[in-house]
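Here the complex is missing one protein chain, while the rest keep their positions.
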Amino acid sequence: MNKKNGGISKVLKGENTMLLFAVALFAVCLLFVPRFATGGNIKNILIQISINALIACGMTFTILSDGIDLSVGSVAAIAGVAGASLIKTMPNASVPMSILIILLTSLVIGTVCGALNGFCIAKLNVPPFIATMAMMNVARGLAYVFTDAKPVFGLPESFGFIGLRELGIIPVSVILMVFIIFLSYIILTKTCYGRYIYAVGSNKEVAKLTGINVDQVRFSVYVISGILSALAGLVLASKLQNGQATAAVGYELNAIAAVAMGGTSMSGGRGGIPQTVIGLIVIGIINNALSLLGVSAYWQTVAMGVIILIAVVIDQARK
Amino acid sequence: MNKKNGGISKVLKGENTMLLFAVALFAVCLLFVPRFATGGNIKNILIQISINALIACGMTFTILSDGIDLSVGSVAAIAGVAGASLIKTMPNASVPMSILIILLTSLVIGTVCGALNGFCIAKLNVPPFIATMAMMNVARGLAYVFTDAKPVFGLPESFGFIGLRELGIIPVSVILMVFIIFLSYIILTKTCYGRYIYAVGSNKEVAKLTGINVDQVRFSVYVISGILSALAGLVLASKLQNGQATAAVGYELNAIAAVAMGGTSMSGGRGGIPQTVIGLIVIGIINNALSLLGVSAYWQTVAMGVIILIAVVIDQARK
Amino acid sequence: GGSAAKSTSAAASEQTEKQTEKAGETEAKKEETKGEAKTIGVSLLNSTHVFYNSIQTAMEEQAKEYGWTLDVQDAAGDANKQLGQVQDFITKKVDAIVIAPTNSAGSKSMIELAEKAGIPVFTMDIASDGKPVTHVATDNKKGGQLAAEYVVNNILTEKKGNVAVITYSEIESCVDRETGFTDYLKENAPDIKVVDVQNYSGDQQKAADVMQNMLLKNDNIDVVFCVGDPAAIGALSSITAANAATKIIGYDGNPEGVAEIKKGGNWVADVAQDPAGIGKTTLEAIKKHLEGEKVDSEILIAPYIIDAKNAK
């Protein structure tokens, strides 16, 4: 909580420019984008960022530890495919059963992929960029082999609970997102483990000489990232009611963009979940507004690039 | 030349494992892959790596300076489109004229895109990952806007000179590749400028204290990368006899893979062109061999990931 | 196949004419009734692909004629992004939604969402696992068959020889073209051997590379079937460079392909889809539906062969 208050008071003092930018952007959209200011649309934005949010939380862990995880999209795809195939064998699965399957599959697939990444990085000393790029190929390839590039569909209704249903007026996927964001925030700011991630990301040698198990920390962040990516893949499959090997291509860049845009340092040690959340919101608002404004697809690409740049430039200029 | 001898003697001493790996891989392919050992195939491999080689040389500069350039593929696309559109207005262009157009377009487009990247990074202090990711979006988007996503075709014969013709038995694109590799090597190892790139990549603060113009160095590597990417885009357009906004998608990862695999540090200061060349060759051989062996597309993806990983793990284990 | 295609598209254009007339007659009436200036939300699979581009152009022309507004979005091959776009369309309260789904499965939830909001959904090109009002598409398996027929009837008339395929393994509709092609040969000309199938992943340059490798690996390839025109362009550059005699059959009917066929080189034929037909027919179906008429749940636009004879 400390930090959050810090964040807000910093904004008031004009220090956290990116949050200021997000607020300004939101205000501009409220005024100028038709139908932006409806409850339904705000809900849409939240739903639209929820998948990226899960992945970006995991990415925050790896980037803070001075790593990176390029395999997130592929892990999401393979988990989605695996979960869909599994649930397909139970046409009458109940909602709790579906949720159980989703959580179990995330845990298993995410842990396996993440542990392989983590092992190569922490134990075999492979640069994170390479190790996770290799995993990106391997997981994606296996998803193709497994499904022959055909979507796995015809899933039981109950499978859609997490991705499609709402509890009251709040979509389940949004609740899940908020929960994961909160959990990640707590881990990173309130626990020793979180502090160790920052330490390792700031300076591995110092961390080691201070008695932190650097290998363990580096290993574990990839497992976390793997599990959250797999979970994202399953929410995606649930939302789309199928699992497909081509899902989530290029999501690593979206997630990295959200993390880096908020101000988390790409070389580790500085930043955190609040920054990632701001990045997610800014990107989510831009995407939504451009789409509501009916900007052509090509110009959307250009505009996205320019706005991200402007946001970061303003942020840097203040420092 | 020193370095090269150094490289070879190091291999003999078993120090440069990645080169050893490349040699072993080559030997295995010679023995077990049908038709691998033909002159025609060696030529094919060289042609196949030539585009990536141009981009990877530029990438080596940015990575050595502790940066990265994600915009290479988009810059290649926009340059290809621009060059093709330009040459299309001269249906009877001669070969020298075509070459001139290609070189001029590379220079102009590459310099503009690279300078924008460099300006944001060196002057506005935007993290390289973000700045070049923004450029990746902007350049790609503009290429689409410019062409409405339609290929620019119906180009004069002469435009194919660089991409398709051979001088004697050596393809022009291969000659160009060798020239650019050689030039990059000389710049990085034999000039003050090259030395400064290493210094900046190794430690910006200290480099600044020793009076190196850090901003200038950081700026210029992106211009170099831009020009080489644009050139790659034009060679590609020449080879395929059209310019396309969708060209070279995802080429940044191929180039980074080549650079990083050879052993150049992702955080700058260590590595160089010989390492990149080894990386290019290993990736080229793997791709070619898998294709010759008729491995299914899905398994090719998996195999690529696994082999890259094995190579890097062996390399790390030796250290 | 070719004749069927013509009849369908002829019928389609006749319909168009009729409707335009009708629209002219009822112009005065329409101004009174609300909702004549409709807004249609369109989410394309990949607007950077020439094929979808042509669909878009045709739709825009048609919409202009109707006085409608089109809101075209690009899903860039990402189902999740497409879902987001459908949600945005619902927010915008469009009158109808057109989806070119990114995959045969997965658009069901989008259709349901829109239905809940009372907005009719139409699909194009790739069939959905949900129930749209109407689905307008090319038959991709059929397209593959057409290419194979062309090989048997016009190139390897002795029903003997070697053919290869450059496919796009990650895209289902392209894999359908591949299987349509190979299955037809297996059944009707078993002596024509498919000696190699390679993936180009949508990258022209990769198509050039795999073509190079295929030429080296196989002593003789008579024909290469490319599941998309970009692959054919890549293949052409390698075949030209190697001075090989391999003939190319492309797929899509894009202008650059037609231009090559007219030149009379190695690229001899192309399976043309009729993107303009798909676009127009879809809008027509929407119009009918909004005016309360009943429309067929599936309208197939048959592909047809373009070769030197009918290339224009």
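When the chains are written out, they are named A, B and C in that same order, and each has its own residue count from 1.
Rule of thumb we're sticking to: contacts are C-beta pairs under 8 Å (C-beta built on N, C-alpha and C of every residue); 3 or more make two chains touch, one makes a residue touch a chain.
Please note the rule applied: contacts and distances are computed from a predicted model.
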{"item": "Which of \"proton-translocating NAD(P)(+) transhydrogenase\", \"Na+/H+ antiporter subunit E\", \"ABC transporter, ATP-binding protein\" or \"Cytochrome o ubiquinol oxidase subunit 1\" matches, in UniProt, the chain that is not displayed", "value": "\"ABC transporter, ATP-binding protein\""}
{"item": "Chains shown that the absent chain touches, full complex", "value": "A, B"}
{"item": "For subunit B, the residues touching the chain missing from this view", "value": "2, 186, 190-192, 195, 198-199, 201-203, 205-213, 269-270"}
{"item": "Contact footprint on subunit A, counting only the chain that is left out", "value": "2, 190-193, 195, 198-199, 202-203, 205-213, 269-270"}
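In the analysis below, only the chains that are shown with their structure count from here on.
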{"item": "Two chains sharing the most contacts, counting C-beta pairs only", "value": "A-B"}
{"item": "Chain located farthest away, centre of subunit A as origin (C-alpha)", "value": "C"}
{"item": "Whole-Å gap separating subunit A and subunit B, where each centre is the average of the chain's CA atoms", "value": "30"}
{"item": "Junction residues of subunit A, two or more chains touched", "value": "144, 149, 296-298, 300"}
{"item": "Shared-contact residues (touching 2 or more other chains) in subunit C", "value": "47-48, 169"}
{"item": "Subunit B-facing residues of subunit C, complex", "value": "47-50, 53, 167, 169, 196, 198-199, 201-205, 208-210, 212-213, 216-217, 230, 233-234, 236-237, 240-241, 254-256, 259"}
{"item": "Sites on subunit A touched by subunit C in the complex", "value": "34-35, 38, 40-41, 44, 47-48, 51, 144, 149-154, 160, 163-164, 236, 239-242, 244-250, 287-288, 291-292, 294, 296-298, 300"}
{"item": "Subunit C to subunit A touching residues, read off their complex", "value": "44, 47-48, 71-74, 76-80, 83-85, 87-88, 90-93, 102-106, 108-109, 129, 169-172, 175"}
